[in-house]
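Of the protein chains in this complex, one is absent; all others appear in place.
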Amino acid sequence: MGTAIKDNSKIRPNANELLHSKLGVLELKTPLTVASGTFDLENLEFFDPACLGAFVCKTITRLPKKGNPPPRLYETEAGLLNSIGLQNPGLDAFIAEKLPVYQEQLRMPLIVSVSGSSIAEFAEMIETLETCAGISGYEINISCPNVENEGIAFGVSSEIVYKLVHRLSALTQRELCIKLSPNVSDIAEIAQAAEAGKASSIALINSIYGMAIDYRTGRSRIKKGIAGYTGIGIKPVALALTHKTAQAVNIPILAMGGIYTWQDALEFIWAGASAIAIGTANFINPLAAPELIMGLGKFLLEQQLSISEIKGKAVI
Amino acid sequence: MGTAIKDNSKIRPNANELLHSKLGVLELKTPLTVASGTFDLENLEFFDPACLGAFVCKTITRLPKKGNPPPRLYETEAGLLNSIGLQNPGLDAFIAEKLPVYQEQLRMPLIVSVSGSSIAEFAEMIETLETCAGISGYEINISCPNVENEGIAFGVSSEIVYKLVHRLSALTQRELCIKLSPNVSDIAEIAQAAEAGKASSIALINSIYGMAIDYRTGRSRIKKGIAGYTGIGIKPVALALTHKTAQAVNIPILAMGGIYTWQDALEFIWAGASAIAIGTANFINPLAAPELIMGLGKFLLEQQLSISEIKGKAVI
Amino acid sequence: MNNPQYRQRAIQLREELSDDYFLLWIWDEALGAAGKAGQFYDVRALASLKDSQNAGKIPKLFKPISIYDNQGGRIGFMIKKVGEGTAALSELRAGDLLELIGPAGNGFPIFQGKRILLVSGGIGYPPMWYLQKELINHNQIYWMHGGARQGDVFPCDEIWTEDGSIGRHGRVCGGMRENIQKYDIDLIYSCGPMPMLASAAQISQELGIEHYVSLESYMACGIGVCHGCAVPIGTKDDWDYLRVCKEGPVFNAEEVRWELL
Partner (left out) sequence: MNNPQYRQRAIQLREELSDDYFLLWIWDEALGAAGKAGQFYDVRALASLKDSQNAGKIPKLFKPISIYDNQGGRIGFMIKKVGEGTAALSELRAGDLLELIGPAGNGFPIFQGKRILLVSGGIGYPPMWYLQKELINHNQIYWMHGGARQGDVFPCDEIWTEDGSIGRHGRVCGGMRENIQKYDIDLIYSCGPMPMLASAAQISQELGIEHYVSLESYMACGIGVCHGCAVPIGTKDDWDYLRVCKEGPVFNAEEVRWELL
C-alpha cells in the first residue's frame, strides 16, 4: 500500500462500513442472516433486527406438509437432532397469510426458502412467487435430510442440480441461492453445477444425517430414526465444506453449520463465506445474533478490516 | 420363550458369556476393539488388556510414509482434527520390527490395517502378510481423509470397492474387514459392494472431513487445511451410518466414531454393530476401554441380555 | 406482552421439597401481570451458559417449566431434577441468575360454576397449583395427585403412590371414575406423563366429560418457530401437528390424537 493511500486511511471506516457485504444481487447491511427453520418473527422480540442483513423464512412447499411424527427433537452432547419433515402450510397459505406479515414487519431483505418434489413444481412455485412483492430472493432447498423427495434425490446429483437451477434462473432476477446438502461425496461438483446453471449464490450446509438411541431401551430418540444433525458439533464439517466450495466456485457463499459466536463467524468468512447464518444457536442463546454482530463489528474495527478484505483469505 | 427354556435360564450367564461376540470369522471375548491410529502397546500400560476383544494397529502402507507437515492436531469444541497422513514405516519394517513385538506381547487377535494406492498394491501387501503368522485379519482402509490416493479415490466408488474386495477376498481366509468413509453420498451402496466382493465384515466410520481456522489470523489450525474430524461430535453421524449400513448388509459391522462410554457403545450395538472401537476416547480418558467394558458387562448382567440379543434391535 | 420475552432474573428464594424437587422464586411485576395458569417459561441456569463461555464447554437448550405460582410478580417454579438441564437448575441458589423466555403457551381455559376434577401425576403438579388458585372462588374442586413414591406427591385432596408408600396404592387414574361419580364432576384438567394423560382422556371421553390436558414435549425454541414440539391435534380424519409451545401446552383431550403419539 502506498503512502498516499495510507494517509487516506486515516479516515477510519466505521463498523457499519466494515460489516457491509454482498450476496449475489443483494446488498447486506451485515453479513448475518438466519438459518431456515430456526428463526421467525417471534425471535425479533428479543433484539433489534438491525443486526441482521437478511431474513430467511422456513422452507415452504407447493402443498401443505404435515411433517414427521414426534418425537422430532433430541439434544446430543454437541448439537441437536431434528426431524421436522418440512412441516409448513403450503405456498398458497404462505402467500395469503405469512407474506403480508413479513412485508409489514421486516425491515430487511426477505429470502423465501422453497422445496419441491420435481423441477416442474419448483418452477411453478418460483413463477407464483415472482408475482408477489416484498421478496428479495429464494433459497432453493435441495437438501432437507428429513423428507424423501418423490422420485429424485435432488441434492446429490450434479446433473439434476444443473437442470433445476438452469430452469429457475431463467425465471427470476432476484437472488437465487442454492442450499446444498453435506451428505454427498463431492460438494464442489454440486456447487459447480449450481453455478453453471446460473445460481447467484450457494448456501451450505443443511443438516447432516444423524441419530441417537436410548441406550437402555434401544428406542430411537427420534421417531423416524435417522434425523438431521446441527449445531456446534458440525462446525468443523461445515467449515471444511465451505472452504472446499469456495475453492470451486466464484459465486458467493452463505455459510452455516454450528455458528454460535463471532469467532465462529470469522472462521467461515476467512474460509470464503460472504454471509453467514445462525441456526441452532438461536435456540441456545436468544441473543446470539446481536452478540455475534457486536463482536464481529468490534473485531473488524480494531483490525481495520472489512468483510471483503478477509473473505476467503484463510492461510493454509 | 417356553417355560422349559425359562427354567434353564435360571442358570444365569455371566458377564463373560454375555460380552462374547463374533466379527466375521473372529471370535471376540469382548466386542471392544481399538480404532486404528489411536492406540498402541503404550496404552496397554494403563490397564489389563483382557477388556479388549481384538487389537487393530495403525494403518501400514507398502512403502514408508513420512506423513503430513505439522501442525497435525487441533481440538475443537466437541472433537479432534487430525492430519497425520498415514505416517508409518512401511510394510517391510512393520513385518521386521513391529509384528514380532505384537506376536510376543498381544494376548488377543491382531487385525492389521492396510492402505494401498492401487488394487495391485493392496493385493501385493495382503499376499506378503499372508506369509506371516500371528495375524488374525485385515482392516482395509479405503477411507483415510488425509492422503490423496494416487489415481483412485477408493472409498467413494462402489465399483472399485467391489473389484478391490473381490480380489483381496480370494487371497485370504482371515478376517477381511473393509473400513468405509463417511464422506460419501450413499454408504449403504459402498457397503453392499464390499459384501458382494466377499468381505467378511465392515468397519465404519473413518474420520469426517473437518477444518478449523484461527479466527484472529485466518491461519488454518492444521497445516494441510482440511483434516479428519473425530470424537464425540461425530457420534450422531457414525450412529446414523451404522444403522443405515446394518439395514443394507448381512455381514457384521465394527462400528466407531465418538464412542467414549458404555452407553455410547450400547447405542451402536442396538443400531447393528457386532463390535465397537474406541479411538479419540483413548486420548481423553486413558481408562476408557476398561471402564467401557465394566459398564457394558454390568448393564448386560443386570438386564440378562447378550450382545447378540440386542444387536440391531433398535426400535424405530 | 403477546409474544414471549427474554429476561434474566435473580433467584429471590430457593426452597427444598422432597427428594429431587425444589422451588425457585423470582420477582418481576410485569411478568406477574402477564402469566396465566398453564403457561410456562423456557428457563435455563445462566451459570451453565457462563460456564460454557468461559471454559469452552457447550451450552445447552432451555427447558420448559410451568408457572407454579404467581403472586402478582412473585413467580414460583417447582422443578424436578431429571437430567442435565434440570440438574443445572438444581445448582442455583438465591442471588444466582435465571434465564427466562416467556410466558409461553396458551394456558388453561378458565370457567365458573363447575364441579372440577384436577388430575396430576409427578411433575404435572406445578401448573395445577396455579390453576386451582385461579378456579377456587367460583368452582368446586377435587384434586387427585399421583406419583411413583412418597417423594413424588404433594398437598392435594387425594394422594396415590405406585409403591403404596403413602396415600392410596396404584395409579392415580385408577380412582378417577369413583371420584367423577362421587363429586358429579363436569370438568377435568390434567397434567402429567403421556400414558397417564392418555388413560385420563379415555375415561373422560367414555363418560363424555369436558377435559383439558397439558401435554409434555421435547422443545428446542419454545416459542413456536422450530415445529419441534408438535403433537397431532384434530379429529380422527382431519388433524394437524400443532405446537405444544404455541397452540399448547393445553389441548382439549378429545382432540389429541393419542393413537398417533
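By letter and in written order, the chains are A, B and C; residue numbering begins at 1 in each of them.
Throughout what follows, a residue touches a chain if its C-beta (ideal position, glycine included) is under 8 Å from a C-beta of that chain, and two chains touch if they have at least 3 such contacts.
Being a predicted model, the structure only gives us computed values, none of them experimental.
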From C:Ala88, C:Ile141 or C:Ile203, residue that would touch the chain that is not displayed: C:Ala88
Identified contact with the non-displayed chain, of B:Leu19, B:Leu32, B:Cys51 or B:Ala78: B:Ala78
Candidate in contact with the missing chain, chosen from B:Ile232, B:Leu254, B:Ile269 or B:Ile310: B:Ile232
For chain C, residues in touch with the removed chain: 48, 52, 54-58, 60, 84, 87-88
Chain not shown, touching residues in chain B: 37-40, 42-43, 45-46, 58, 66-67, 69-75, 77-78, 80, 82, 84, 87, 232, 260, 280, 282-287
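Definition applied: only the chains that are shown with their structure count from here on.
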Centre-most chain [mean C-alpha coordinates]: A
Centroid comparison with chain B (C-alpha atoms), farthest chain: C
Set of chain C residues in contact with two or more other chains: 58
Per-residue multi-chain contacts in chain A, two or more chains: 77-78, 232
